[in-house]
Structure formats: structure tokens, C-alpha cells
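Complex shown without one protein chain; remaining protein chains in place.
After this line comes chain A, so read on.
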């Protein structure tokens, strides 16, 4: 429905991501590079998944189980990749520290590491929003709108924009949680991230049921809020701990 609606949908899906980008990431060039590379990473994982599932698509049935297998395998694969991403991150951290020593500047601070995790997570979220929502928004810039059969009350574009918003938040902050969890070795954090991702993805399965999106969307937003809250608590705790250990030197 015209350019205004199209731009509106884009901003719904990407608004928080854009403000995060403008306020935090655009200031440090290295974070922009981290964001681009993590977006590429997510895209490659998505292509591998699409390649693996290509032979079975399109799923013609309206049963629940093929889609749930799809979701389970995809989420499992992506969470597995996250560990690989963390290993790359550790290597990069070591390289950066070595570089910092060579130019005699201070090593990476805790906030730097968390900023890197944030940029990585934002890259993943951005990739999700771009490929699952933005690339299908082109008709929204035209003169009409579209409704899916299973959800006749909300336009399709609005649903996908809200789902993309939820997932942007989930991806961004679960990367922060995950990196902190792997660095500190805390089981609780490490388990939380795949769990949250899986639950959020399974919530979208509710959308397959007619009229399910009225329940699915709020639940997804609650899940995003939970992830946000958890990561806030984690970062707060980590920073205050760090502060006290530093000032006790």
C-alpha cells in the first residue's frame, strides 16, 4: 500500500536495529566490519540449510510435523554454528590483543568484548530481518496489500515485520548472552540461548493453525522481552563484578 506503508513496515522490522547501529556501532569502524561478517555468516548458514532442504520442498501438506522437523533442524544447525562463531571470535580477540600490544595501546576491555558480541548478534538479527522480511516487502510498496488465509485479521507484511522485530531482538541479545556464557563457562547461560531460540521458533509454528497468529505474535514478543531482560541482568551483573574486582586492586 504505497511507499509510506512499505517504509513503515521496514521501520517496524528494523527500527531498533537501526537505532542500535546509529548510536553504538557506527561510531567504531571495526564493529561495522564485524556486523557485515556476521551477516555473511548467517547467510551462508541459511544457504546451507536451504540446500539441505531443497529436495523436500515445497511441503504440500498442512500437517504440523514436516514443518516442525524443518524448524528443529534449522535451529539446531544455527545453534551449532554459534559455537563455531564463538571460536572465531576468540581467535579474533587474540589477534586484536596481539595487535594492541604491538602498537602499545590497551588490550580489549570488557565493554569492547561485549560490543563485539552485540555487533555479531545484530548482524545475525539484521540478516534474519533482511532475508525473511525485507526481501518479501517489495509488493508492499505498490498499491495493494495481502492477507494470508490462516491469518485474515492482520496483513501479511505487518505480521512478518513484527516477527522480524522479535527475532532481531532475540538474535542480538542471545549472542551477548552466549558469548558471555561461553567465556565464563556458566551452564545456565549456555543452555538459555538455544532454548530461547528453539522456543521462539516453535512459537511461530502456532501460526500454521488458522487464527493462530493472534496468539503467536504476542507470545513471540514476550519471548523477545524475556531474552532482552535476561541479557540485561547478565550484563549488569558482569559489569558490576568487573568494577568491584578492578577497584579492589
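The working rule: a residue touches a chain if its C-beta (ideal position, glycine included) is under 8 Å from a C-beta of that chain, and two chains touch if they have at least 3 such contacts; residues count from 1.
By definition in this document, contacts and distances are computed from a predicted model.
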item: Chain excluded from display, named as in UniProt, from "Cytochrome c oxidase subunit 3", "Presenilin", "Myotubularin related protein 7" or "Proteasome assembly chaperone 1"; value: "Presenilin"
item: Chain A residues that touch the omitted chain in the full complex; value: 27-33, 36-37, 39-40, 43, 46-47, 49-51, 53-54, 57-60, 67, 70-71, 74-75, 78, 95-96, 98-100, 102-103, 105-106, 108-112, 115-116, 128, 130-136, 138-139, 141-142, 146, 148-151, 156, 159-160, 163-164, 167, 197, 200-201, 204-205, 207-208, 213, 216, 239, 242-243, 246-247, 249
